[in-house]
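Attaching a single structure in structure tokens format; questions to follow.
For this view, one protein chain was removed and the others were kept in their places.
For reference, chains read A and B in written order, and residue numbers begin at 1 within each chain.
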Amino acid sequence: MKLRWNVVAPLALLVVLAGLPLFATEYMLHIGVLVLLAAYLATGWNILGGYAGQHSLGHSLFLGIGAYTSTYLFAQIGLTPWIGMWVGALFAAIVGWFVGYLCFRYGLRGPYFALVTIALAEAMVYLVTNLNALGGAEGLDVRWVGHNPALMQFEGKTAYYYIILIMTALLLFGVQRYSRRRFGYQMIAVRENEDAAEALGVDTLAVRIRALVISAVVTALGGVFFAQYYTYINPRNVFGEGPSVQMLLFAIVGGLGTVWGPAIGAILLVPIAEFARSSLGNTFSGAHLLLYGVVLVLVMLFMPNGIVGLVQTLERRRRGGRA
Amino acid sequence: MTFSPELIAQSIITGIMIGGVFALISVGLSLIWGVMRIINFAHGEFLMVAMYIAYFLVARGGWDPYATLLVTTPALFLLGALIFRGTIRPILGHPSMNQIMLTVGLSLILQNLALVFFKADVLTTRTEYTRMILSIGPVIIRVPQLIAFIGSALTAFLLYWYLQRTDTGRAIRAAAQNKQAATLMGVDVQRIYLLAFGIGSATLGVAASLMISFYYTSPTVGLFFGLIAYVVVVLGGLGNFLGTLVAGLIIGLTESVGAAILPGSLSRVLTFALFILVLLFRPQGLFGGKRA
Partner (left out) sequence: MSELLQVRNLTKHFGGLAAVQDVSFDVNKGEIVGLIGPNGAGKTTTFSLLTGFLTPTRGTITFAGRRIDNLKPHVICRLGMTRTFQIVQPFPEMTALENVMMGALVHHRNIDEAQRRGRNTLARVGLAHKADTPGRELTLVEQKRLEIGKALATEPQLLLLDEVAAGLREAEVDVILDLVRQLNTEGITLLIVEHLMKVIMNLSQRIVVLDFGQKIAEGSPAEVSANPLVLEAYLGKEED
């Protein structure tokens, strides 16, 4: 019975979401895209942050690598983003491996890892700002060539909506599946007790690096979608702290190391933030970030296990499972 | 571009001056880490708050920039102590991630509150010191930068003396070394934490007053200085007081000499490259650190 719910509920949700474009306005679809993209990115961050327990504060590094790679390749040699996204993913994987190796080899983790990732992302902001080939501070446009599915450019929002819906569904399916496989358990073991994991034959360095690389690849693919959807990127909006903070925020609010937590966090917070942005944005451009800050502080103070964690605790208490 | 010896000499002098300030900004972060193993990711935003205080006292109140020390320092001590009491202390026993995320949240709040109150404008002061210079041969020393350097060095020295020579300072160091032992020796660790957080923040008040004559203020200014502080503390070895000071000078020199020989803001990239090199070859920082 329990197992069925695990399958039925997500499938039902998927059907509802797939039917949304039939009656939704463009604006609703836009919000839908933002929610799904946020859910996708937060789920990707959660692989490393939630399951493997390494909290990156600079995941925009990988978002930017994906976005800039595909956009640059399209601008320079007309390469379709459908292929460019995999080049971006490859770059992100290489950078991710390098960062992971550098940090984890010497046991730099926890606060150290957070410092290093934030510094690296910020370094990219300055680097790209100074690279004229990448558009400098001005950034890059994804040149509009008209409705052209082969080049990942579409009239209207419906196609974008379906693309990010499929990406998110596949990612969630993958996390659901692999969190219950050997690698999933290994990530949790490394997070929970590194020495114990090593003693039990877990290559903790390799597991951490692998988690980082997977997370980096997922994030870079999201970056490509980001660029195609907004058709414009600049160093601050892809490499800056904004995207990094949002990724971790939704994951934390929803529940770290859970399959559905990050998506739930995004579903709850993004519409509110968008409302704040659109209603207060003219007088107060940081409204949604202020909101995020307040939410983050409150969650850390009062429900550090996020929404899913809270529900699980209540559930257990209801069943009287705790002696 | 020609790299004249004068230009290099000039940038070295400027680098040392600025490096002193970087060191002062970073020392508080390192102290807090050393004592309670917390990185305050709102460190830069604390500095931003102090700079606004200094700015308004100078620009609206007509204060002498250096007199603002009398307000910024206690104000930042208070800010640090209050934030510690209200938000960090309740979750001290929690995983370090929770404390990190909490301070990230605080930084978002402070930065965007500044945006509400002061808009995104970049504010600069013109004081009687702003244009003062000393020339030594071809090299110019800007007086406000010299004062900032001397002030930073003095503050760092005072702080070092306080930690080494006073009873409270010793208690702080004892708590940093071994919490249990310190408790057994009768040190009130909770009070020490509060004190360390307050002092670590108060150094930013000093830094703000020293910088206000030659540095602009904006809601995002903390982002830059926070980052500099992160790089400096990692370079110097987290929790290593003297290492932090030297690393501050190194970063100051890197930024300044880099700016002289590289176009645009590429010197910043040089700073980060140095950071990555250190990670590659001396991950414990140039001078060793205390890791959790």
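The rule is simple: a residue touches a chain if its C-beta (ideal position, glycine included) is under 8 Å from a C-beta of that chain, and two chains touch if they have at least 3 such contacts.
Since the structure is predicted, the reported quantities are computational estimates derived from the model, not experimental observations.
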Check your understanding: Quick one: which shown chains sit in contact with the chain that's not drawn?
Key -> A
Study note, to complete from the structure: Among the options A:197, A:218 or A:289, the absent chain makes contact with A:197
Check your understanding: Which positions on chain A touch the chain that was left off?
Key -> 180-182, 185-186, 188-189, 192-193, 195-205, 322
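Methods note: only the chains that are shown with their structure count from here on.
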Review point. Tell me, which parts of chain A touch chain B in their complex?
Key: 53, 55, 57, 102-103, 105-108, 110-112, 114-116, 118-120, 122-123, 126-127, 129-130, 241, 245, 248, 252, 284-287, 289-290, 292-297, 300-301, 304
Practice item. Spell out the part of chain B that touches chain A in their complex, as residue ranges. Key: 33, 37-39, 41, 87, 90-91, 94-102, 104-113, 115-116, 120, 219, 223, 227, 230-231, 233-234, 238, 263-266, 268-269, 272-273, 275-276, 279-280, 283-284, 291-292
